[in-house]
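What you see is the complex with one protein chain gone and the rest in place.
Letters A, B and C mark the chains in the order given here, with residues in each chain numbered from 1 onward.
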Amino acid sequence: MVKKVVLAYSGGLDTSVILKWLQDQYQCDVVTFTADIGQGEELEPARAKAEKLGAREIFIDDLRQEFVRDYVFPMFRANTLYEGEYLLGTSIARPLIAKRMVEIAADVGADAVAHGATGKGNDQVRFELGAYALNPDIQVIAPWREWDLNSREKLLAYAEQRGIPVERHGQKSPYSMDANLLHISYEGGILEDPWAEAEDGMWRWTTAPEQAPDRPRYLEITYAHGDPIAIDGEPLNPAQLLAHLNTVGGEHGIGRLDIVENRYVGMKSRGCYETPGGTILLKAHRAIESITLDREVAHIKDELMPRYASIIYNGFWWSPERRALQTLIDQSQRLVNGVVRLKLYKGGCMVVGRQSQESLFDPRIATFEDDAGAYNQKDAGGFIKLNALRLRIEKRLQG
Amino acid sequence: MVKKVVLAYSGGLDTSVILKWLQDQYQCDVVTFTADIGQGEELEPARAKAEKLGAREIFIDDLRQEFVRDYVFPMFRANTLYEGEYLLGTSIARPLIAKRMVEIAADVGADAVAHGATGKGNDQVRFELGAYALNPDIQVIAPWREWDLNSREKLLAYAEQRGIPVERHGQKSPYSMDANLLHISYEGGILEDPWAEAEDGMWRWTTAPEQAPDRPRYLEITYAHGDPIAIDGEPLNPAQLLAHLNTVGGEHGIGRLDIVENRYVGMKSRGCYETPGGTILLKAHRAIESITLDREVAHIKDELMPRYASIIYNGFWWSPERRALQTLIDQSQRLVNGVVRLKLYKGGCMVVGRQSQESLFDPRIATFEDDAGAYNQKDAGGFIKLNALRLRIEKRLQG
Amino acid sequence: MVKKVVLAYSGGLDTSVILKWLQDQYQCDVVTFTADIGQGEELEPARAKAEKLGAREIFIDDLRQEFVRDYVFPMFRANTLYEGEYLLGTSIARPLIAKRMVEIAADVGADAVAHGATGKGNDQVRFELGAYALNPDIQVIAPWREWDLNSREKLLAYAEQRGIPVERHGQKSPYSMDANLLHISYEGGILEDPWAEAEDGMWRWTTAPEQAPDRPRYLEITYAHGDPIAIDGEPLNPAQLLAHLNTVGGEHGIGRLDIVENRYVGMKSRGCYETPGGTILLKAHRAIESITLDREVAHIKDELMPRYASIIYNGFWWSPERRALQTLIDQSQRLVNGVVRLKLYKGGCMVVGRQSQESLFDPRIATFEDDAGAYNQKDAGGFIKLNALRLRIEKRLQG
Partner (left out) sequence: MVKKVVLAYSGGLDTSVILKWLQDQYQCDVVTFTADIGQGEELEPARAKAEKLGAREIFIDDLRQEFVRDYVFPMFRANTLYEGEYLLGTSIARPLIAKRMVEIAADVGADAVAHGATGKGNDQVRFELGAYALNPDIQVIAPWREWDLNSREKLLAYAEQRGIPVERHGQKSPYSMDANLLHISYEGGILEDPWAEAEDGMWRWTTAPEQAPDRPRYLEITYAHGDPIAIDGEPLNPAQLLAHLNTVGGEHGIGRLDIVENRYVGMKSRGCYETPGGTILLKAHRAIESITLDREVAHIKDELMPRYASIIYNGFWWSPERRALQTLIDQSQRLVNGVVRLKLYKGGCMVVGRQSQESLFDPRIATFEDDAGAYNQKDAGGFIKLNALRLRIEKRLQG
């Protein structure tokens, strides 16, 4: 039935086996698609491997700029955290991959897409909801839900049998990892015991706070319309800016996180994350909003945020509800302009200053000193009295 | 009209002037009330001073246990943060003061209460909403909104004229401060410029991260029904526990915060806060919930939290809406039991482990290894298909 | 694998075929369970039929009281409407059926439950989520998702072949219907065209407004703790009360509804409903709350209601999130006591009066006449000024 399938291909063992398995199982052409979203790996080896394994066409795209500009930054406009802590580093990359897969499928006339996510995780949902939303007639092949290669041994046996090269150099990481310009994540291995502390050697992007520099680093981030556009006065494009913050933040041990989260498929899972740049951007964005955004708009955003985060976490980026919320979020950012000053030190990231041409902080009113009548303290009496009215009536009448 | 008034009395200059001014202005008896809520000051001097200034009766109460048990802990069950950052250290103490003022007024037959909060801040609202809610017929006197002693000079002149002792030893802090077992806060002075970094010398409770110990400290906090009950296995009562965490957290530089917040009275203001124990408890509580609380209940709590925080921040602790939300929050905590392990280091506080008899983390299902059929990956196909259905219909029909 | 299964058995053709099919397909014992939840059908014929078809055991339960008291009334405490209109008549009955099925399964040692809901609707979800939540190890058999009897013809052929009696008297309704003490619903047939008006002859419970009495009927409903307990002063138990309101409301043409709703499985569907008693109770409950419930609590309830409605509609009655919300809802009803007076006339139901010992309506304050100082109009000036403050600052600073 399937004639041609676009496979999200990393070049690793799993998706290499899938490449071959698709050809075997579906007797179809396989087009590979490998994206650079800042995962920090060479992509040319993926090309060579795909060629060797008989890929019909090979797409390798640098999506870093688009990723940060159109996915990461819009999400950060909402101060998005899933379950109070997770910066959604994996979740936010999947919709972009899904979109490119569907575009490539249209380009090459493929009738299906395939991915290497397992049937237990969130990523399958994110890939597939994205693909279906953008092309409702696309077929999706999720080999992990179909085949019987459900152990490392079987996978290796299949690889050997079908001539798929298996890298033996070095040791396979005990963790399941995912990386892009926003973060690197770790699951599995000893992390499956939520009481076990992650090993020091696991963390890859950040210096341990204990090894971080003894002197704090100050940083100034400039915002325009809710997005960061410059660091220490130097304009940077989105991908550069995030990469730069990852470097600086990583050096100072910023952005390690160890949580148990609730997956959309219904189970709890433990994950460790390094998000140096994102951790800084969350603090900075809240700070620039704190002086430029109206209180009630800020509170509405805070109340909607958990739902917006769930929408992204659950894979509904390409949904009308995400777009509806995004409209509100984006509209709120028109005057979120200015500069935030932060101090990074051994894993800590603290806001120490913020300024803006559009600041709503009015020192003439807030001052403890004489305000020259800018604020009439007597007004507060009536304000309190009317706010108290229903409470007083209730106490009198209902006791 | 007013015959007897209960004054929330700190023993400082401002409330001493108020003590006298109330006698002068209202020709009434003044009963002073001074509470120990862990602000870390000697209270006996307040007694002596109140006596000297002609207080009719003097109440000095140790409310530390009640404060932490009945106010701080219930609030922490909701992972409460105002505007994403503020732990509500000042806000949560006011309802207790208001309650005791009203109780004392009933005891001594007073017809009014008075406080020393200014007409610009949130505290006047919190005191007065509490007082009105608990006694709708009480009168409230807020001298700062009534008198013309609206500068330091006038205040000092009045003090001198009426024989009120003014401490000259040492230097007056340039900051307006508030302290209790949960936090100490700073406003005013150079903080009125939101770009200016707080001076090192301002912070009182926490060691600067740079001066904190070079070795991390591990800590285990035991939870029962959502409240912390022991540290490193040692049972502690609420006030002890929070005090202990303040000490340890303070040593390690935990809990400094510098924000611009939105006051209920309509202005933005800049505040700096030290909340060492509270910062640890927020992280720990989220961690224990992460393995014991259902996903959807956790998400409902997250969505309601900003409103619950505003209710407390705005002074509506003694309101039916706070009680309604508290009912839901408390009900959710029945099985929030277990132990959280944290690592403190130079200002950082990281969760590194969590365990519970009531854990919902099921490693047999979450595992990357063979799960022996505990989870059928094929189910995910149907799950995704039906979740995608409306997206596909929309794409087909609305494009 | 399955040895004994409890089948939710209506006595109709579909579930009779299922009864036989389960025996054939699974070679297992079938225990039937038929509930009286006020659907208005004789249940003894179901017993006879089940016996004839070889049911191993037969349970016939009168659940009317439990249904109204523990499911309908708690739901009405929240003024629950799905998508602004639907009173959830079908949704609210399913959790009770699921609970009884699981209880019976435990009693008779069955390892599975089965139901006759199709794979397209919400009811399968409601039955199964309930069953799984109450017994996580139960097996669920949903024949409509398994078998190939997917047309009326095949079903009839199977019935004939296996000796299942098919009633030929009268004509089969063109609609798929569901009834209980709360409502009767219609789907399918010409209703599948959302532009087509429902035929007059379809409606079964309510007189057409055009044929309803020419004189209005007044009704007084007494509430205690948010639940109705008497009509026109006569105490009635929950089932009696709802039945009575159905009769009176039905006579007066109250409670017809024609909507297109969004199913949990992802499609839109058109349904017509008759909910005479429920329509009256919704109006009446809002009215009694209007004088006894605090504003902010009422608003929180209104904001949570759509989610609570979705939880029930989607089948999550037996979930921790429904229980959490129910706690809040129930707590709010403590003082929701009093009497509501309504006028029923030709399809309309209007509140014309409400009174309560716990009323928060204070005529001394609300009056347009002289209030003798109960309310100081000058307070409003300060109230408005401080509420306007942030708006004024914004206009000045951001334009």
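The rule we apply is simple: a contact is a pair of C-beta atoms (placed from the backbone, for glycine too) under 8 Å apart; a residue touches a chain by one contact, two chains touch by 3 or more.
Quantities reported herein were computed from a predicted structural model and do not represent experimental measurements.
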{"item": "Of C:Ala46, C:Leu129 or C:Ile221, the residue in touch with the unshown chain", "value": "C:Leu129"}
{"item": "Candidates C:Glu42, C:Glu167 or C:Glu210 - the one touching the absent chain", "value": "C:Glu210"}
{"item": "Among C:Pro45, C:Pro165 or C:Gly353, the residue in touch with the chain that has been omitted", "value": "C:Gly353"}
{"item": "Residue numbers in subunit B that touch the chain omitted from display", "value": "292, 294-296, 335, 358-360, 362, 365, 375-376, 378-383, 385-387, 389-390, 393-394, 396-398"}
{"item": "Residues belonging to subunit A that touch the chain removed from view", "value": "262, 265-267, 294, 296-297, 300, 307, 316, 319-321, 323-325, 327-328, 331-332, 386-390, 393"}
{"item": "Subunit C residues that touch the omitted chain in the full complex", "value": "79, 83-85, 118-120, 124-125, 128-129, 132-137, 140, 142, 144-145, 150-151, 176, 187-188, 192-198, 209-210, 214, 216, 253, 256-262, 265-270, 286-287, 290-291, 295, 298-299, 302-303, 306-307, 310, 316, 318-320, 341, 343, 345-348, 350-355, 359-363, 365-368, 370, 375, 377-381, 383-384, 387-388, 391-396"}
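Here is the rule we use: only the chains that are shown with their structure count from here on.
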{"item": "Whole-Å gap between the CA centroids of subunit A and subunit C", "value": "40"}
{"item": "Rounded Å distance, subunit B centre to subunit C centre (Cα mean)", "value": "42"}
{"item": "Interchain centroid distance [CA atoms averaged], subunit A/subunit B, Å", "value": "32"}
{"item": "Sequence positions of subunit B contacting 2 or more other chains", "value": "262, 265-267, 307, 316, 319-320, 387-388, 393"}
